[in-house]
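The complex appears here without one of its protein chains, the remainder shown in place.
Chain lettering (A and B) follows the sequence in which the chains are written, and residue indices restart at 1 in each chain.
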Amino acid sequence: MAIDILLTLLTVVFSLMVVFSKKTVVAAFSLLMTLLVIAMIYFQLGTVFLSAVQVLVNAGAIAILFVFVMMLINLEQFQNNREKSKWKLVVSTLTMLVLLGVFALVINNNIEALSVVNLTDNSMKTLFAKLFDVYYLPFEMATVLLLAAIVASIVITSHDRTEKLEEK
Amino acid sequence: MLEAAIEILLKTVVILALPLGALPLIIHVERRGAAFMQKRLGPNRVGPFGLLQPLADVAKFMFKEEVHPSHVKPFFYTAAPVVALVVALLPLACIPVAGPIEAFGRTIYPEVFRSDMGIFYAFAVSALGSYGILLAGWASNNKYSMLGALRACAQMVSYELSLSTSVVAMIFLYGTNDIHLMVSAQTGYWFGVIPQWGFFYQPVAALLFLVGIFAESNRLPFDLAEGESEIVAGYHLEYSSMKFALFFMAEYIHMIALSALFIIMFFGGYSLLPGFDLIAGNNPTLIVLLQVASLTIKIALMIWFFVWVRWTLPRFRYDQLMNLGWERLLPLGIANLIVTVLFVYFRNR
Partner (left out) sequence: MEFAAFIVFFLIACTLAAVLLGISSLLGQKRKAVREMDIYESGVNPVGSATRQYDIKFYVTAILFLLFDVEIVFLLPWALAYKDTTNTGFMIGGFVFFMVILLVGYIFVINSKALKWEE
């Protein structure tokens, strides 16, 4: 129980650091820490495979992308052109807390209706049996989605095509 | 409760102490091995056969001046070697040194962290290995370091892919990701002599994994990141004294952890070496001790292989390295996976 509270607090702290820190690299590494703490939360909840995948993919690949970007463009600090207003800060925080409270209440009361997959236990065997039984199509469609992402990333970053577009 | 805590602490201390204690020995073997291959004497003055040389080095690192260059980013400069060392130590938590031990009325598993994800934990954590290098290169605020760090990270990331394809093929063959089950699937002999190791089932995957672990630990021929004659010292250029030593330690520990994974998947892990099971008989204590000894011997041979390759092969050029990873090894891994799956399917029809 204490572990859960600690992990949740850490997640909140790190995600606030991502949003509010002025230095870009600090924000990127706070994102990495947020993802790692969420992986620990997944582990505590019993979905062990998801925890490993979270570290492997999210923290080990996506966060690297963010860190690469921050280091490659070498932007020291985020530009902060907002006007600071204490009233706006207070009102927005209160609204956010109220919304979070409503959200938590709704989820708490309807948790059986929300669980779509209905696993009997959290073990990897039942998860995979369900994955390749009922949810096979989304599994295959995910590959197609990844193919689209591959094509998109190469098209966006290739020089020749942008030059041809400018010539027209 | 107290018993569990003591068990965890004991296991942690032992599993951390073994590689860290072996580290000076490994460094010494590397230097003497390098000298042997280059037809010269290595360090042989400090103590018998120079065995106290690593201790002298440790003392030197401790007493050297801690340089604080003014142009580095303060927090990340100190954090980078710590991150590198911790991330290198983490995969060791899931590696068992022996089989399940029956003692005190229950089964004790000689690994610190036992969970359903088994060997996935080790691969997940070694994916975080690039961060120590990235932090170091960036925090040094130095063109050489940044370039070296970027190249090292891109290299590690590309070879992780072919490593993962070979892991998928092996997991498909074993049907499990639990390390103890994987090791017990590799016991037994063909013709009474050749052990049924994963290496003989999947030599291609073993080769891919081997190349992958050389690239992951930034060892020659893949050590362009710290290319000694090219970009001076790459990402740990601006580091001195103990911080540099921490990077050094992190590299060797990463080597040990990855060799242990390689041995678990392809060479039988802690299963007894061919002569040992005759000695062990049925005595459980003896079996456990010999399992630990087998694992140690196998890892020691792997480390010697690392040293051997380092001082034999020349370094790859960066474009050769990246093209090798993406254009030769990755399709080889995918082809190996496809062939394995189809072979198993049609054989079982």
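General remarks:
Heads up, the rule we're going with is that contacts are C-beta pairs under 8 Å (C-beta built on N, C-alpha and C of every residue); 3 or more make two chains touch, one makes a residue touch a chain.
As the structure is a prediction and not an experimental result, all values here were calculated from the model.
Remark: the omitted chain is touched by one listed residue; of B:69, B:203 or B:284 this is B:69. Touch with the chain omitted from the figure is made, among B:29, B:133, B:157 or B:272, by B:157. Of B:112, B:207 or B:329, it is B:112 that touches the chain left out of the display. Remark: the residues of chain B touching the chain excluded from display are 4, 8-9, 11-13, 15-16, 20, 61-67, 69-71, 78, 81-82, 85-86, 89-90, 93, 112-115, 120, 141-144, 146-147, 150, 153-154, 157-158, 160-161, 164-165, 168-169, 171-172, 175-177, 232, 237-238, 241-243, 245-246, 317-319, 322-323, 326-327, 330-331, 334, 337-338, 341-342, 345, 348. In the full complex, chain A touches the hidden chain at residues 3, 40, 43-44, 49, 53, 56-57, 60-62, 64-65, 68-69, 72, 74, 124-125, 127-129, 131-132, 136, 139-140, 142-144, 146-147, 149-151, 153-154, 157-158.
As a working rule, only the chains that are shown with their structure count from here on.
Listed in rising order, the residues of chain A touching chain B in the complex are 25, 29, 32, 43, 48-49, 51-53, 55-56, 59-61, 64, 67-68, 71-72, 123-124.
Residues 76, 115-117, 120-121, 123-125, 127-128, 130-131, 134-135, 138, 146, 150, 153, 157 of chain B are the ones that touch chain A when the two sit in their complex.
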